[in-house]
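Take a look at this one; I'll ask things after.
Left out: one protein chain. Kept in place: all the others.
Letters are used for the chains, namely A, B and C, taken in the order the chains are written, and counting of residues starts over at 1 for each.
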């Protein structure tokens, strides 16, 4: 998961992009980057860390120009290489900087069939660098000294033809303009907004609507699946709807966990969707656990709070914030004297003892993936004297890996995979567990956005909308990930040995 | 407000201090520092920024030793100079490093009567540096080559005699041990805990109990007013109760706002105190506003959530998190193109529109100080179509300045000062406002800790427990602050002109 | 002027490149960069400053691989943009990193005719980036998945066809090998050497032979004009002699000033050349100034020492180091209180008073360009009571600009331009001046390397060997430089205003 933004203004845009990236920081805290364009030059600054750590007065002052793009990166797969932050740059053709959120499912194939032919070099393992080169190659084939909207749209259409997966892209072409597009199934989110100052209209595209508001942009709408937005160098907006087969199937997990509650995605208020999830889950609890006695509804901070409040309301049981999140967890320095440190999750959450002592508690989480967190939390509540610990999840069981840019591990690591409810409850130490039904989850969203009829929910039901993800694919992927990890480790170990020689 | 910690272990303590400071980070995000002691040397690292920003592998590796102290600093008054982070060091006598939380009310007097005589130089405007020198001078007068517990306690007692105000101190004397003490009224909090590993007991003193748990220390108890704790170089704990007049009057504002909910201070669970505040405030609302129709109880994040949940429960009205806090607010670079940026508070909080549209909302805040935040928030809710906006504060009206280490401005800046409830409501744009009664606030705490009979609540009632804060004092203080500001500005302007010459 | 190096080893090369760059540091102290290649990835680190400032343990540890290239940059024209250090990278075709020393005379033409067609973007004003793209384009046209030596040589030959000027280039193609070539007139120097360890041969190409020795490489020979050297990925050396018209005309100024005395360039020991210059200049002095009484021969440090010693020997007059060079001149901070600082040259050189008092001194310089230095030095010697001050230059009068990579200003700034000897003496304050004859200078070199028959000495005689430098060209160049300066200033002023807003 990553966050992207692109801005065309009639005034310097570096601060606006910086602000927007701050609002998208929840989508990636690992690295950040901004590229702007002034005359025929790009100005690029990127680095590892939070937006506030990467940018300072000096670096901001150098980001000249009235158009630019930005990116925040999540530490793991889905945004590619740890080696380099985005945006990426290629100088042929025209000069293009490029940032993306998502993941391709056919990278190997693309590299084989296209790159061998096009002789392009990739210096990272990032999908973004692959996509950038596919797009650059497609645009180059147009052989236009000054690309028109048609050239840009044709290149995007070529890119769609070649690239399978879930992705949202923003790119900037030197002296040409800003391009943004979304995959053919609308899996990864992308919205755009505008503001008018002194009669001139500025545009912003961004991963989520919250990025718009901070500097006065108003949400126009989401990009449609496969749609391309192009703002030319004169500030004129062009849009193009794909002629390729497409469907509208946004990622369910954005509503469950990824997006901020104050965002509106594909017409649905994420906050309201989560309230609805609480409603429906409460109904199921009432239905299926008629005799279960619950004293308090306790959210696992922070995402599940919205649903948990509504569950408590619906069940008529007190809502209690039994855990306090520690915002400032520091790192662990491997030094003598650390033997007594607690498990990582216990450094992140502190319980309020009296909310658990002799109580029957219903813990609410947005989802259960690897299960480590919930297991440790349940253990904590037991130690504090909880009588019964029930667990409910605002989303269904996660039992399949994600291949569209969310870091969900192989099936072996998904705690719910291959287990019955009872087996799972035992595994995590709960007295009982209950999960949202998939249909209810979908309805939680469609109640807010009735035009949505399809979703990307493969982690719940194994249905991969791009059609190219087979059992063989998943097995190969797993093996390949291991191999890639090994090569990365090899390089890292080279570097480490070099450093170690100095001690 | 600041956070302090001191640790005596039988193993390297740098990571433990680092962890504790992370847990106290809410008490100060401006600067951080750690000093450790190994053989007869101190190792000190400090800097501006969050704990995670100030310390890295290299700086941590150099913090050798089995005892040490740490500090996090709040950006404004109450922890002293912006010039330098704590701990401070003096080499005479013995070598002492020193960190403190709080504020002295008689600094000028001390400087005049003591420093002239003792010829000590102060290189900052920090109260900490003053106290350190008072303590150092007192210890030096003992003329002990190797100070005994009696020497240390006598020096602390001298320090108490001279220093008026609210303070909690932790200091380390080279090859002697760790000293901690709390002011004669117990205004600023200080607790200690211990853990036993392989039969040997480690000790930690800290501003709040949350700092203890992270590495397995268990709360023993709070230090009493004027009490001194001394852990000698052999790890033996000595305590001393002051012979000077003292009372137990902890700062009410710690319970209202400063402390973490998961802390236990002076025997009272901060979380439970805030629940109690909600209870009592709800009762008052029921009592005084019997006919007011409220559709939703909405907390102003984050502190007021605990009270707000209980208010909603008690009133039987839905609790709604109508505001989403933006954790990652970036800074404003003063550059062209920024004209459209929103007011600062609107960058920090995003409303959920549907929770306000056509609704009667009760906004809950922990306290109302300057009023800027609440005013802007009310304006936001109005823009979103709220029908009626009611405001309640979990603490009474703040109408007097704080002189014990909390950054509360002069009376002129306190929005409630000199206003009736109606005037205040009008000023901030609310339809109605209601405040906790002071007695109810006190009772919210004493219900958790019945042994407490007195409190430092001067910001509410103007009663300053140290007895030396008169109307004249307050007026002089105000003037002096202005003068100090001017000198600081003078120095800053020198520096700025120097830098500017390079552009 | 810049320094370049390329190494193919059978072991990690980062330290070797670092060492070589240290030995070439005199060719550029402004920026430094190294790129290495491991498997199919490049590892690149570059920055502003000396080699020792740019590289540290961490950055060196990441420069993995057994082949790589390096660059040191001179602060002004001749190595291009101040915006970015070399090597430069393009990813199409194959992935190429590239570093160069020199200057093109037909950049505008290249940009117009080639880049419009090839749609490549340039993000700096560096000739290196232009050449890299010309080479990349030429290599791409070969459309070879794995380029053979023939492909590489053809691309180099294309590059020669298009690029006029003086240049020495080293480039690395991912998974293909290292390429090095020298312009068709051999203006800029480029040598190569080898070492054999455990039966396997490593190769190094570098701007000067001193770079070879530091890690045990032995000089094989200079590259010939237009010659290309290619070391393929298996470590096999291939060479190609150009079919294009070419001449061997090395830059005379390398022997006069640029190169280190301990280098051997085009078969000539630079040290010996400078001894010869001293010999011939002494002869001329004896011939033309038979009656001039000289008490001491004093070099202007550092380059002229070698010639000056020989002049003193030949004239039978004591050699005296009357000036001490200050190695550690710091920068000037524009702050109050600096009014009394001396002229910059007086900060760099300290005179020994007794060597000038009442003496007739012969100052020896390698060349006289702008004249500011010598003027200030003469003034200094006058102040110290010198009786007569005579000046001799080991090279002829510099009266034409340089267009092949040496920072020699427009004619208006060359102090000797358009002046007689007497006028020049008056202008700089000398009693008499004398210059080496151009033929003598050439002979100083050919005595060491008899095969050399031609030289690039345009700054002395206005004969530009590339044939494309006309009076119109020089005038246009001057104008263009001014324009470029203005655009740069415009960008800088944007940035400065942004920064200034924060003070």
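Everything that follows uses one rule, which is that contacts are C-beta pairs under 8 Å (C-beta built on N, C-alpha and C of every residue); 3 or more make two chains touch, one makes a residue touch a chain.
Computed from a predicted structure; not experimentally measured.
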Which residue of C:52, C:113 or C:470 touches the chain not shown here: C:52
Full-complex contact with the absent chain, from C:234, C:287 or C:327: C:327
Full-complex contact with the absent chain, from B:26, B:73 or B:94: B:94
Omitted-chain contact residue, chosen from C:220, C:233, C:352 or C:421: C:352
Residue ranges of chain C at the interface with the undisplayed chain: 9, 11-16, 18-19, 21-23, 25-26, 50-53, 55, 57, 60-61, 66, 195, 197, 210, 213-216, 260-262, 269, 271-272, 305-306, 309, 313, 318-321, 324, 326-333, 335-342, 347, 350-352, 354
Contact set of chain B toward the excluded chain (per top definition): 38-42, 57-58, 60-62, 64, 89-96, 116, 118-124, 133, 136, 140, 143, 145, 174, 491, 494-496, 498-499, 502
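Methods note: only the chains that are shown with their structure count from here on.
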Classification of the chain A:chain B interface as same or different, half of numbers criterion: same
Where chain B and chain C are represented by their mean Cα positions, the distance between them in whole Å: 61
Chain centre separation (chain A, chain C; CA means) in Å: 51
Multi-partner residues of chain C (at least 2 other chains): 496, 498-499, 502
